[in-house]
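What you see is the complex with one protein chain gone and the rest in place.
Right after this comes subunit A.
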Amino acid sequence: MQKENIIKVLLFFAVAFNVLGVFANNPQQHHEEGQADQESLRVDTKREVKEYISHHLQDSYDFTLYSDSEEGKHIGFPLPVILIDDGGLRVFLSSEFHHGEKVAEVGGDYYKLYHGRIYKTNAAGDMTYDEEHHPTNEKPLDFSITKNVFTILLTSILLLLLFGGLARHYRDKHIPTGFGRVLEPLVIYVRDEIAIPNIGKAKYRRFMGFLLTVFFFVWILNLLGMTPLGVNVTGNIAITACLALFTYLVTQFSATKDYWKHIFWMPGVPVIMKIILIPIELLGTLTKPFALMVRLFANITAGHVVIMSLIALIFVTDNIVLDGPISVLLTLFISVIELLVAFLQAYIFTMLSALFIGLAVEEHDHHPETNDIV
């Protein structure tokens, strides 16, 4: 009985592969006639895929869920553009740009979207370029609610609602209800596994607010990056730089006397070494947040690029029957890994922040007998 089943399965696979083979072979025969044509088409697809991926990694003025540039069809929703130009405030929706195809006229001035940036132009939308083909048009000051800004605001509101609700529960009763029961273990996890071991029982309370905010902010943004909305907030180096800057400032401003002493006058080494160590230690304080910034940015960006490249395999090989399932399976696999990475990066960012803060606030144990000899 079992043997029969196995044979059936094998047969099914054999048939399936044959069918796939036929499908896979047929287009090739067609294409051989116009191979030169095919070649140029393939190069074009590759270029288009590259452009699409780099476009995705950047910030933009609207949410685009689906777009077909050949038919000029775009499905998504616009976001407000806020410009300050000649001392005047200009507010309009990004749909005025028609995805860079048209010039937006606002209050007698004309603006054009060119490669994801807004330039001031004339009514016809003429651009001027320098020798390296960079536009020389004037750029207005841009305070737009872009995709990233919108997502950050959304996340902030979400965090406020979720944790405001949780805090209210603790004031009224003692046990949280609803979604608070999901959040409570996470908060306790951050406290018991990240804050207390790294900062110490005596001082961790002061930094819990910062650590919890960073943890949930990064985690929720990482997870939002996995949705089809196509936001890439934590994969934007400006945003990770800002987060790392907060860690840097919190570390430096909460540092103890001993921390500064170890930077500017390292105890227990010869005087010449003390002088040599000053720039090294100062640089060391900067490399820590720099590593935080690069790690989060590179991890999330790499994840997005890998997922999009795997999907793009279908278009590059131009064979949906054979590559479709492979591509979908690989994408699913990487997506699941990315879910883990989303948590892991939030955890590591918080953990290392706590570690740096812990190093800075640590109370120094004085051993007068041994300290200066070693």
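Please note the rule applied: a contact is a pair of C-beta atoms (placed from the backbone, for glycine too) under 8 Å apart; a residue touches a chain by one contact, two chains touch by 3 or more; residues count from 1.
Following the convention adopted for this analysis, contacts and distances are computed from a predicted model.
J.: Hey, which one's the missing chain according to UniProt: "ABC transporter permease", "Nitrogenase protein alpha chain", "Putative aldouronate transport system substrate-binding protein" or "ATP synthase subunit c"?
T.: "ATP synthase subunit c"
J.: Given that one chain is not shown, which residue among A:Pro80, A:Pro135, A:Gly165 or A:Pro197 touches it?
T.: A:Pro197
J.: Of the residues A:Ile53, A:Ile82, A:Val187 or A:Val294, which one touches the chain left out of the display?
T.: Considering all chains, including the one not shown, the answer is A:Val294.
J.: Quickly run down the residues of subunit A that touch the omitted chain.
T.: 193, 197, 290-292, 294-295, 298-299, 344, 347-348, 351-352, 355
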